[in-house]
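Here's the structure, in structure tokens; my notes come after.
Complex shown without one protein chain; remaining protein chains in place.
Then we have chain A:
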């Protein structure tokens, strides 16, 4: 293979993705990265144009007081290694980059990449502990954008951003695959739920449901479960033909142009379908990309999405509150259980109370982690870190923090309404050989414990 795999140009073709995928674990990609030339003039210009007063003030007034140190799970799990202090991590990378006005070499850019993806998940927890209100996670996200533009990003992030640009999804799921999966899932459920439907592009539906491409590709039963829950709650719902995928590896990659493409695809589905509400699946970063940051990428100055968006936990909480979803008391979760707060919709969108409301309906022995809610720690695999092979070791060390938090609750089940948290928790149980703690999304738990209303045709299967 002699192609140039590592370049600053984003991937925009199927061939480009295939070429990159052929390069096992990105070996050639990373070796080419070491040789890549940094366009210092362009870098200086990018920094000048995009690093404004907020970033510069944050970097300049940082009192180096180290109050952010203990807020970072990487610092805690790396034996209080001073080089893992958020303040240090950002000063030694972005701070240095700005001080040197972009006059840096590939080695320095790779050091920045190692920190931006391997030492920070952009969970924004440190921002909550800085007296000056400095959000290092935001600065690392900004640094990712700069690094993306200049080609210094992890191999998987390059592929992920390319997938979004080519397929409109984080995986190579085409529109055909998506629609076939919907049909297939309805067929699968026919026997048990004879009237189940997944309506596609139904105009003026009350709810437009959008989801994570992984569900289509790897666990399509999640779509069936979503359909069942919409069905039993008599929800007038639909899915779009295009604009159904709301994750954004482009956000993890710092590919802001790709981010805008993703979110515009969803917003134009809203224009076509004109739903009252959009409900997104159990995913943290997808919600953040579409609802919290998305409006800005789409150029909406008010910062608001075109219609009301609900994360799945908000929708479930509302259904339980209004009695549209009824829980069989005998089937509630009996074992001690805890709840993982996803940074992206809890700390960064204030939805911690919705998840707790749900727990009050479904769990008999619910135990909070310490800390919890807005102050909870990242699962350890956020910000794309779960998927980046080259930083697997760093991630596995970081996972220990969450494992300790979970174990301290004595819970046997962790409710994780987020794909990344779900993955991180699955992996930590494997890495640290913990076999007595289970983890689950909400949908499969709910489907097991709902009372099916009498007017819904339902055949109990053996």
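Criterion: a residue touches a chain if its C-beta (ideal position, glycine included) is under 8 Å from a C-beta of that chain, and two chains touch if they have at least 3 such contacts; residues count from 1.
What we mean here is this: contacts and distances are computed from a predicted model.
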For this session: Choose one: "Nitrate reductase gamma subunit", "ORC1/DEAH AAA+ ATPase domain-containing protein", "Sugar ABC transporter permease" or "Allophanate hydrolase subunit 1". The correct choice is the protein name in UniProt for the chain not shown.
Result: "Nitrate reductase gamma subunit"
Exercise. Looking at A:63, A:335 or A:451, which makes contact with the chain not pictured?
Worked result: A:63
Problem set entry | Among A:23, A:222 or A:293, the residue in touch with the chain that has been omitted | A:293
Exercise. Among the options A:13, A:31, A:83 or A:360, which residue touches the chain absent from this view?
Worked result: A:83
Problem set entry | Given A:348, A:386 or A:420, the one touching the chain that is not displayed | A:348
Problem set entry | Hidden partner interface residues of chain A, rising order | 50, 52-54, 56-58, 60-61, 63-67, 69-70, 80, 82-83, 85, 87-88, 91, 124, 127-135, 138, 292-293, 296-297, 299, 301-304, 314, 346-354, 371, 374-375
